[in-house]
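Missing here: one protein chain of the complex. Every other protein chain is in place.
We just call them A, B, C, D, E, F and G in the order they show up, numbering each chain from 1.
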Amino acid sequence: MTMIEYRQPLDHETVKVPIGQVFVIPERCKGCSFCIEFCPQQVLVESPSINTKGYHFPVVAQGKEQDCVNCAFCKLVCPEFAIYTEEL
Amino acid sequence: MTMIEYRQPLDHETVKVPIGQVFVIPERCKGCSFCIEFCPQQVLVESPSINTKGYHFPVVAQGKEQDCVNCAFCKLVCPEFAIYTEEL
Amino acid sequence: MKQEVRLAGFGGQGIILAGYVLGRAAALYGGKEAVLTQSYGPEARGGACAAELIISDEPIDYPLVTRPDLVVCMSQEAFNRYGVDAADGAKLMVDTDLVPSAAGSEWLSHVRATHLAEELGNRMSANMVMLGFFAGVTGVVARQALEEAVRNTVKPRTVELNLKALDIGFEEATGAKR
Amino acid sequence: MKQEVRLAGFGGQGIILAGYVLGRAAALYGGKEAVLTQSYGPEARGGACAAELIISDEPIDYPLVTRPDLVVCMSQEAFNRYGVDAADGAKLMVDTDLVPSAAGSEWLSHVRATHLAEELGNRMSANMVMLGFFAGVTGVVARQALEEAVRNTVKPRTVELNLKALDIGFEEATGAKR
Amino acid sequence: MSSEIVVTEHPLDGLLRADRLPHIWCPGCGLGSIMACMANAMTDSGLPTQKQVVVSGIGCTGRTAGYLNVDSFHTTHGRAIPFAIGLKLANPELAVTVFSGDGDLFAIGGNHFLHAARRNVDINVVCVNNFNYGMTGGQAGPTTPTGARTTTTPLGNTEPPFNLPYLAAALGAVFVARWTNLHVRQLHRSMLRALAKPGFRFIEVVSPCPVGFGKSNDIGDGLDEMRMYRQECIIDPDVDLSRAAIDMRHGSPIVLGDFVDIERAVFRPGGQEEA
Amino acid sequence: MSSEIVVTEHPLDGLLRADRLPHIWCPGCGLGSIMACMANAMTDSGLPTQKQVVVSGIGCTGRTAGYLNVDSFHTTHGRAIPFAIGLKLANPELAVTVFSGDGDLFAIGGNHFLHAARRNVDINVVCVNNFNYGMTGGQAGPTTPTGARTTTTPLGNTEPPFNLPYLAAALGAVFVARWTNLHVRQLHRSMLRALAKPGFRFIEVVSPCPVGFGKSNDIGDGLDEMRMYRQECIIDPDVDLSRAAIDMRHGSPIVLGDFVDIERAVFRPGGQEEA
Amino acid sequence: MVTLTQEQRVLTGQHFMNGDVACAEGALAAGCTLFAGYPITPSTEIAERLAQRLPRLGGVYVQMEDELASMAAILGAAWGGAKAMTATSGPGFTLMMENFGLGVMTETPCVIVDVQRGGPSTGLPTLVSQADVMQAKWGSHGDFEPIAYSPSSPQEMFDLTIKAFNAAQRYRMPVFVLSDEIVAHMTERVTIPPADTIEIVDRKRPPPPGNGWLPYAPDDDLVPPMPLAGEGYRLHVTGLTHDERGYPAGDATVHDRLVRRLSRKVQVHTPEISLVEELYTEDAELVVIAYGATARSARRAVLAARDRGVKAGLLRLITIWPFPQGRVRELSNRVKRFVVAEMNLGQIVREVERHSRWPAIWVTHAGGAMIPPETILRAMMESKSKK
Partner (left out) sequence: MVTLTQEQRVLTGQHFMNGDVACAEGALAAGCTLFAGYPITPSTEIAERLAQRLPRLGGVYVQMEDELASMAAILGAAWGGAKAMTATSGPGFTLMMENFGLGVMTETPCVIVDVQRGGPSTGLPTLVSQADVMQAKWGSHGDFEPIAYSPSSPQEMFDLTIKAFNAAQRYRMPVFVLSDEIVAHMTERVTIPPADTIEIVDRKRPPPPGNGWLPYAPDDDLVPPMPLAGEGYRLHVTGLTHDERGYPAGDATVHDRLVRRLSRKVQVHTPEISLVEELYTEDAELVVIAYGATARSARRAVLAARDRGVKAGLLRLITIWPFPQGRVRELSNRVKRFVVAEMNLGQIVREVERHSRWPAIWVTHAGGAMIPPETILRAMMESKSKK
C-alpha cells in the first residue's frame, strides 16, 4: 500500500498542528468524494442537501470542526476547484 | 581495431584451404576498390584498362592466381554484384 | 401521422437506451417509420442528455426534432430546458421525484419512475418504467412492439427485469393524471 | 543574339560550377541575360551531368536549352550523348583525352583541359581551363567578365589557381583548331 | 474552529479561466486534480505568470489549456510538442509546459516525443495517463494495460503498453517522474522540481477515466480507481525503470517516484553557438 | 589456379532485378554491399522466395525494394513499417522485411518504429545508417553524430543522435544487432538469425555515404570510411547498450554485435485468440 | 491469407441501427477482412463495431498509432489479399491524404470512410459538416480522379459501403465514402439482405506468374489485373512514376501517360459508377441539388415547394465523385435554376456552375447544424420571385 503524502510535521503527534478552516463552493462540486475519502483527518462528509446539479458537496462533519490541520490536500485533490482551506 | 570475419578453418595455417576462382563482370564495376582493399589474401588489383564508364575493375594480381581461398568476401562486399568466386 | 418525441435526463439514466427501444419498437415491430438522434459532444458528458425521435407513418426526410409533441423529463435540468416545449403544445411527462419544481403541476403527467424502479429492486430500470408509462399515456407504439424491442435489445439476463419495469410503467399510465 | 550552351561531363568534374561561372559572367559582368539549368535526379548521381545555359541580349522567357549552339563534352559518355548536337549545327568542344572516340576529328575543337590542369598542378581545374578555352573560341562572354565571375564565385584561396587555369584555356583557344 | 464556510471563489481562480468553470470533465475524472497541482506549481514556482505558457494537444487532457489562465494553446492531436518547440525557440524567455494525454503524446504524437527528448529541448511535458482515449469514448491506446477491456478490445487488450518513464529516460529526458492524481502532494512537488530545471522534463500522471477505462474494466467510479491506486502503488524512486511498466493483470504494483534528475546539454538550434 | 574469368552474370542475379543494374547508388556507397548480404541471407534462409517480401520507404536505401527480385514495395517516406504490418496481418504466411534508411525509419517514421517494436509485430527491420539523408543530398538527421557537418549543420551538428540498438531493445525488439557494410560476413549471419525468428527484429547497418556524409566531413570516399570502420569498430555483443551510442567526436569506438536475442509474445491483432 | 467465417458475417434481417454501425455491417457484407484505423469522432463507432465483429469472424481489427499508419496499413493489407478499410473524420482524413496518393499511384483497392464534421482544424468535433467534399478531389498533391459515395441514411451507409468496396476492387483504387455526422449518428431501420443476394466484386486476377505478364499494363477497361504478394509474381510496386513493369521511370512521357490513365479509368466508367436520385425532375423548372444529410432537408423543401405550386425537383447526388456532369448538363438545358444546398461554404456548387449555363443559387452553411428545409425553401421561393 502506497503512501499518500500529507503535509505534517514529523512530530505531529506531539506538536500542535495548525488548524484549518474549510471553504466550499457548493455549485462547483460534482460529488466525486475525493476530498471526503482522502482527508487525512476525515473531517468531511457529504452534505445532506444537493446543489443545483444534484450533487452532494462536502461539509465538515459534526464534531470535526476543530480537526482540519490545513494540510490542503482537499484543495489539491479536488478536480473542481470547489474546496480549499486556510490557516486559522 | 575490429575483426572483419573471413570464412577460414580455424587451423587454416596448416590445413589445405579451398582454392577459389575469381569471376568478374567488368561492366558492372564502379571502381570502389572494396574487394581489392579487403580481400584477406590480397588477391586483387585494379585492372590497367577501364570499362565503358571509366572505372578500373578488379583483376587477379600476377602471381596470386592460386591464392584465392574462396572465402567469398568479395562477393558479399561488392556493392555492384560485379565479382564472385567459386571453389575449384 | 407524425410525432416528435424528446426524452431528456442526464447521463447514466439510460435515456439513450430508452430512445433506442422506442425507435426500434416503432420501426421494426410497430409498422412505423422512426428515426432516432441524440446529443453528442464533450459538453454532454455526465451532464444533460437527450434522445430525440420522429415516429411517423410516412417516410421521414428531415431527421431532427424541431417541435416535439411529446417530452419526457427525467431531471430538473432537463425540465428547466425543455419544459417550455409545453408552450408549443407538447405533452410533458416527468419523473416526479427528479423534477421538484414541477411538483403538483396539473398540466403534465407525473410518474415516480425512479422510485418505482427502486421498489422493483433496480434503480437503473427507471428508464423502462418511464418508457412503459410514456407508451401507455401516448399510445405512440403498441405494447407488444415495445416488449419485442426490449427482448431484442437488452442483455438476455436483464430481459425479465426490463419487461417488468415496462409493465409497471404501463400500469401507472392507466391511472396517470392527464 | 541568343546562344544556347551545353556543358557536359560527369559528376565531380566541376561542370556545374563552370556553368555557374559562365552564367554569372554573362549576367552580372557581361551585360547579358543568362539562365542556367542543370540535370537533377538520383539517376544523375556520380554519372553523367550537364549544365545548360541560355545567354542572350534579350530577356529570356523559355529557360530550357532545346537546340544548343555550343556544346562542351568532358567525357566519352557525354560525347556519345550530345555529339549528335553537331548535326543540328552546334559547335563542339571536347577534352581530347577524355573523349577517345573523337580523337582526330577535324570538325570539332580539341583541348587537353584535364592534361593542362594536371600540368598546372590541380586536375580539378580542368573545368576552368575548359571554360577559358570555350570563351576564347566562342567569344560568348568577355574575358574580364569571366575573370570577375571567378573572383566572386570560388573560395578566396583558390582564386589565383582558377584564374591561372582560365588563362591557360584562353591561350589554348588562340591556337585551337576551329 | 467552525464548520465549512460557503464561498463562491477559490484562491486558484486567478490562474483559472474561472468563467469557463465548471469544466467539461466527468464527475470522478482525475484531470481536475492534476490541473490543480499544475496551477499550484505554476504559482509556487516563482516564474512570472506572464512568461508561463501551456500547450496541449487534443483530448480530454488537452482541454487543460483552455482552463489555465496563462497564455495557452490548444493545438492539433499529437502536435503539442513541436508547437511548443516553435514557441520556445522563438522566445527563449518563455517557460513552456506541454500538458496532454497519453494518446495525444504517445499514440499519434510519439515521434515528436522521441525527438524532443533526444534533443533535450527545453520544455516540460506533463502526460496524463488514463489508460485509454477518453475524449473519443474509451478506446484502447498504447498505454492500455495488457488484458484490459476497452471499446476496441472487447476481448481484452493483446498489446503490451509503453513503459513511459523508462522510454523517457532511455531517450535522455533530464527529469522523469510518475505519480497519480491521488499523490497530489508529491505531484505538486515533482512539478515544482520540473519547472525549476532546464531541458526536457517528463512527468506521467496516472489518472482515472471512470466513464471510459473504469467502466469497461468494472473498476467503478473515479473514487474506486483512486482507492485502487492507494492499494497498488508503491513509491520507489530508485526502481530499475525497465521494470516499471504498468501491468494490471498480475497485481503487480504501479511504481511511483521522481526517477531521473540529471544534467545534460540543452538543445540549441543547429549552428547557434552557446551564449 | 588461374586469373579472373570475365563473365556477364552473377550467381545472385536471380534474386536481383538484374535488368535494372547498374543501380543508382554512387560509387563507394555501401548500400550495394548490404543488399548483397540481404540477397544472400534470403537465399540461404530456406524460406520460400515466393513468400519473402521486402518493403522500403523513400531514400537511397529505400530503392532497395526496386532491386531485389521478390515481391517488393517502395512506399512513402516513413511509412514502410505500417505498410508492412498491413501485409503481414493480411497474409501471415509472408516473411516481411522492411529495408530502409535511418531517416526514413527514425526521422519521419520514428513513431511507427516505436509502436511496432512495442507490439512486437512479426516483421524484420533492416536500417541502413549512413548518418545523414543521402537521397536529398546530405542533410543532418536524427542519426547524425554530434559535431558532424552536413549541408544543414555547417557549423557542426548540435544534437545527439539516437542510439538505435538501445532504443530498439528498450522497446522490446526480440533481436537487435549492429554491423557495418564492412562486416559483411557477420551481417549475413545476423540477417539469417533475424530471418529465422518470429517477432520484431532490428538490424542497424552502418554504411558510407561518400557524396553526403563522407564529403562534408572530409572522410574521403567509401573506401576511406570503411577503413575508418576497420579502425574504430569493436565487436561486443554483451555491451551495455545504453553506452553504444555512436559518437565520432571522441574517437570512441563503434560497438558492433548481435546484442539481443530474446523471446516475447508476438503481436496478434486485438481480440484474436492465439491459434 | 485472412478469410472470414461466413456464419454471422451478414446479419440478414431488419435492424434499427445508426449510420456508423450500418457502415461497419456493410463492410462485412462486402467481404471486408481487415480494418486498420484510429478513433475519431464522429466515425469511431465504425471502428468499435468492427473491433467487436471482425475478430469473432476471423478477420483483423488493428488499431494503429495514427491515421498515417492506418492508411499505410490498409494499402499493405490490400496487397496481402485483404479487402481493407479505414474510417476517419476531417483531421484524420487530411492525414490520410499522403498515403491515399500512394494508393492511387499503385492502384491499390481499399475503402476510406470520412464522416464529415465541422472544420477547418479541430473545429466542431461532434457536429456535422460537408466541407471535405473538395478535399476528396484535391487533398493529395498531384492529379487524380476519385470515387466518392455520399449516403443519406443508415441504409445507404450499408448499401454504399458495399458499393465502395466493389468499386475499389473493380477499378483498383482507394474509394471514399463521404458521410457526415448526421447520417453517421442517426438511427433508422436498416434492412440487410441475404448474403447471396449481395453483389460482391473481386479484383481481376492476372494469368499465372511467369509469362512476361506486365503488372501495370492495363486491360481495355484501363484497369490492370491485380496480383498479390506471395503468389510468385515478383512484383515491384512503387509510388514513383513507373512503367508497365512497375519499375521507376523518371520520364515526363511515362508520367503523363500513367497519371492520365489513372484518371481516365474513372472517367470512362462514370456512367456505371455515377448514381443520382431524382424527384420530379421530369417537369421541374427549379432543381435543388444536394447530397448526404442535406438531401433530406432538400427533399422536404422540394415537397413543400410543390405544395406551393412551384415546379421544383430534386437531384440527389449519391456519388459525388466522379461528378455527374452529364446529368447536370442535360438538366441545365431544361430547367431554369439550380439551387445547391450543402453544409460548407460552397463546394459542389462550383462544379454545378461549371457544367450549367448560369450561376446557381448557393445555400450554404459552414456546418454545425443541418440546413433546415425552410432555408432551402426560402432560397427557392426567392429565386422564383426574382425570375
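As a convention for this text, contacts are C-beta pairs under 8 Å (C-beta built on N, C-alpha and C of every residue); 3 or more make two chains touch, one makes a residue touch a chain.
Since this is a predicted model, take the numbers as computed values, not measurements.
Interface note for the absent chain: among E:Ser33, E:Asn111 or E:Asn132, the touching residue is E:Asn111.
The chain that is not drawn here is touched, among residues E:Ala84, E:Val184, E:Val211 or E:Met228, by E:Ala84. When the missing chain is restored to the complex, the residue among G:Lys83, G:Lys137 or G:Arg337 that touches it is G:Lys137. Remark: the omitted chain is touched by one listed residue; of D:Leu28, D:Ala86, D:Met124 or D:Val159 this is D:Leu28. Considering the whole complex, the residue from D:Gln38, D:Thr96 or D:Thr158 that touches the absent chain is D:Gln38. From the options G:Ala217, G:Val268 or G:Leu345, the residue with contact to the unseen chain in the full assembly is G:Leu345. Remark: the residues of subunit E touching the chain excluded from display are 17, 20, 50-51, 53, 55, 65-66, 69-76, 78-79, 81-94, 111-112, 114-115, 269-272. One chain is missing from the display, and on subunit F it is touched by residues 58, 74, 76-78, 107-108, 110, 133, 135-137, 139-140, 142, 151-155.
Within the complete assembly, residues 20, 23-24, 27-28, 33-38, 40-42, 60-64, 66 of subunit D touch the chain that is not shown.
Everything below uses one rule, namely that only the chains that are shown with their structure count from here on.
Steps from subunit B to subunit C, taking the shortest chain of touch contacts, total 3. Two chain pairs are in question, B-D and A-E; the one with more C-beta pairs in contact is A-E. Chain centres here are means of the Cα atoms, and by that rule the chain farthest away from subunit B is C. Centre-to-centre separation of subunit F and subunit G, using mean CA positions: 38 Å.
The distance from the centre of subunit A to the centre of subunit B, each centre being the mean of the chain's C-alpha atoms, comes to 81 Å.
Looking at subunit D, residues 42-43, 46 sit in touch with two or more other chains.
Each of residues 30 in subunit A touches at least two other chains.
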